[in-house]
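For this view, one protein chain was removed and the others were kept in their places.
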Amino acid sequence: MRNIAIVGVGITKHVSKRRDVNIPEFVYEAVKAAIEDADIGIRDIDALVTGNMPGFEGVNCPELWGGGYWGGYKKPMLRITTGGSTGSSVAQGAFYLVASGVFDTVLTMGFEKQSDGATTVGLESAGMSDFVAMRAYGMPELDPAGAIGMFVFQAISYMARTGCTIDYFDRAAAMLRSNAAKNPYAHIQQQVTAEDIADTPMIAYPLRFGHTCPTSDGACAMIVTTKEKAQKMAKKPAWVNGWSSCAEEASIAGLHGAGSINIDPFDQRGCKFAATKAYAMAGIKEPQKEIHLAEPYVPFAHQLFLYPERLLLFNEGESFRQFDQGVMHRDGRLPICPSGGVVSSNAIGAAAMIRIAECALQIMGKAGERQVTRDVHTAVAHGLGGQANFNVVTVLGDKPAGR
Amino acid sequence: MTAETEHIQISGKWPLTQYRWKTGGVLDKFVQGLRERQIYGTKCSGCGTVFVPPSLICPRCQSRLKLERKENWIRISDKGIVVSYTISHMTILGGLKERPVRPIYIIVKLDDTDTSNMAQLMQTEEDQVHVGMRIKVDWPDNPKGALSDIFYFKPLLAP
Amino acid sequence: MSSLSKADVGEVRGNRDAEYNYSVGMYMEKFFKASKERKLLGIRCPVCKKTYVPPRMICESCFAETKEWTELQPKGTVLTYTVAHVNVDGANGVLNDLAKPEIIALIKIAGADSAIVHRICEAKPDSIKISAPVEIVWAEETCGGPSDIKYFRPTK
Partner (left out) sequence: MSRRVAIVAYAQTKHEPDKDSTREFMIQEVATGALRMAGISKADVDTVVNASGDFLDGRTISNMKTVASSGAYLKDESKVEMDGAFAAFYAYTRILTGNHSVALVVGESMASCYPGYIPSILSLDTSFDRPNSFLHEISAAALQATYYMHKYGITESQLAKVAVKNLRNARMNPFALRSIQGISMSTILKSRMLYSPIRELCAYPFTDGACALVLAEESKVWQLTDKPVWIEGVGFCHDSYYLGERKLSECESVALAAKTAYKMAGVKDPKRDIDVFELHENFSYQELMFYEALGLCPKGKGGETLDARVTEVNGQLPVNPSGGALAANPVHATGLIRLCEVAMQIRGESGKHQLKKKVRTGLAHGQHGLCAQDNIVFILRGGAE
């Protein structure tokens, strides 16, 4: 296993509609930015790994049409897709391709151009086959309000199991949105207070509009390479020292209406499994002490507390109690989502890769206005996909792990 | 080419109505039982996991449930607990709008099963519903033998 | 071992199509604005000087952004062709027999280095040969979209 590092990152400004570009042109913007950030030429790229959730744009395998726009002409190109966690699964594809020794330098990109499709169409088609199967057996019409319908149960369970209350979600969303205000790539960039969030209409108790993510057009690209090349390319590469992912049964509704053994999407055992393996691979024994920054996948405010605990950074039920002491803020001991997180910008295929890219930028000291106060030697990124049943964890550091 | 946006766009569609899915039809037997208010779970003889509604494949053993064997159809009580819930304020079908009546959707786990699924809780005030609440199927007067027979639950007063 | 009896297959069908509105991008918008005026636009790569039609942002082989627009003659030559005896039903993807065979060709546009796939009419199927000269027949009413090019026909 070879040491690998991220040496270049490109992220587009997330917006609700980029009607001035088609899909290949849009993703090219992130690719161009990543290549310039790594200061390399396209000839230095040995392979591409790409992915998105095509149901949202209505173009099957868009890299067949767009690959040439992204530097893939006459190069090896791999396509990986795993739902919301696609961006992180694509990135891990790049990590495997370089760490295995098959390729030296890989360009990887995740994206979604949701404005080309109706916003809920991708989500609807995720459950359509189960929904029509259950309807065939007399299941009543059901409208759990899209993705929120699944994650809202996490929020209720978290409140019941830990004593957390809804005002913490308001404060979490206010912190994340205010972080996003300093992030030039974020979709929603307004400095807001918890009171502003509390005033937004309730969609499904306990989640308000202010607690939920937008649907964005966004793309992210990264350059991953070997130790030898990374040290030539970047002053301070972001070393990718550990990664793993874990699949569980889809929560709430199994196949064609079957009962699911993923009884409560609050448990997220898969996240704990993946985190444990990723930390072990990175040589991290006590994540609560050794991790300095985290970018969990937080499309909904309550997840700012749930996932850091599932990433073993806090004991269960303790993360929200430490929130008021500012532990998770940009100037805190363990900044969480200094980028503003998925609740501020959500282009499905890019979101989970951006978590990794943001950790890399913080480690490289290239996060500009949103660079956190403390020194960041190690960081953990997390992607979530499917019906809360794919957890993908990546551990980065400012030094290569001992191999 | 719509005029209201200054950019040209071309419409297209993903004809999902042209897709079929083969389900294996396991719910046939399940819904027949509901007509007599009988809930049957399917058991994996490998690891003992009981699925309600029935599953055909056990994720723990990666095995097909042996549903030709009677002993793998387990009679399940109609009592259970609220694993989690939500009070739905808005609907998104046909555009986001406030609901006149707020349904309580729940994740329900029936006693002696190892799975959960979604349902709706009736006859309960918004401040009454809580995690762990004991509930019971609110059977219709004459069940039709359909999933709607066990979609509605009500509080279980006597334990 | 895995087969079911016909009755147990339990088929269900999708209940709604997913609708999309694809943004075509600035390059194709300029192309369509020109085709509305019955003009054919291509764009040239500054590195290898290849001219692409329809125009696109990137020259794949050079990985360079194309820059120089150029108006092209609405004609070209048949690079290759096929005689279609069936077509694909756009709704359900099944092959339907055609009453009369149609000609589909890959047409290299004069003055350009790329080719477009389009239909050839006003020609008997067996009369079409590779490298035959053809010209664009514009739609009676152009609207600034793909239908502006109605078809190609052999140049007299």
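As written, the chain order gives the labels A, B and C, with residue 1 at the start of each chain.
To be clear about the criterion, a contact is a pair of C-beta atoms (placed from the backbone, for glycine too) under 8 Å apart; a residue touches a chain by one contact, two chains touch by 3 or more.
All values derive from a computational prediction rather than experimental measurement.
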Contacts of the hidden chain among displayed chains:
A, B, C
Among A:Ile11, A:Ala33 or A:Leu123, exactly one should touch the missing chain; which is it?
A:Leu123
Which listed residue (A:Asn22, A:Thr225, A:Gln268 or A:Gln303) would be found touching the missing chain in the intact complex?
A:Asn22
Would you write out the residues of subunit C that touch the absent chain, in ascending order?
1-6, 8-9, 14, 22, 24-25, 28, 54, 60-61, 79-86, 88-95, 104-106, 108, 113-119, 130, 145-147
Subunit A residues that touch the omitted chain in the full complex:
1, 22-23, 48, 51, 53-56, 58-68, 72-83, 89, 92-93, 96-97, 99-102, 116, 122-123, 125-126, 128-130, 244-250, 254-255, 269-270, 273-274, 277, 281, 385-387, 389-390
Positions on subunit B contacted by the hidden chain, ascending:
10, 12, 14-16, 18-24, 55-64
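The working rule: only the chains that are shown with their structure count from here on.
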Tell me which has more C-beta contacts between its two chains, A-C or A-B.
A-B
Rounded to the nearest Å, the gap between Cα centres of subunit B and subunit C is 47
Taking each chain's centre as the mean of its CA atoms, how far is subunit A from subunit C in angstrom?
37
Nearest whole angstrom, what separates the Cα centre of subunit A from the Cα centre of subunit B?
29
Per-residue overlap in subunit B, given as positions that touch at least 2 other chains
7, 9, 12-14, 16, 19, 21, 23-24, 26-28
Two or more other chains in contact with one residue: find those residues in subunit A.
19-20, 55, 58, 121, 125, 128-129, 132-133, 136
So, in the complex, the side of subunit C touching subunit A is made of residues 10, 12-16, 18-28, 56-58, 60-61, 63
Complex contacts: residues of subunit B adjacent to subunit C:
1, 7-28, 64
How about subunit B: which of its residues touch subunit A in the complex?
5, 7, 9, 12-14, 16, 19, 21, 23-24, 26-28, 30-31, 41, 49, 51-57, 59-60, 83-93, 98, 105, 107, 109, 113-118, 120, 126, 130-132, 144-149, 151
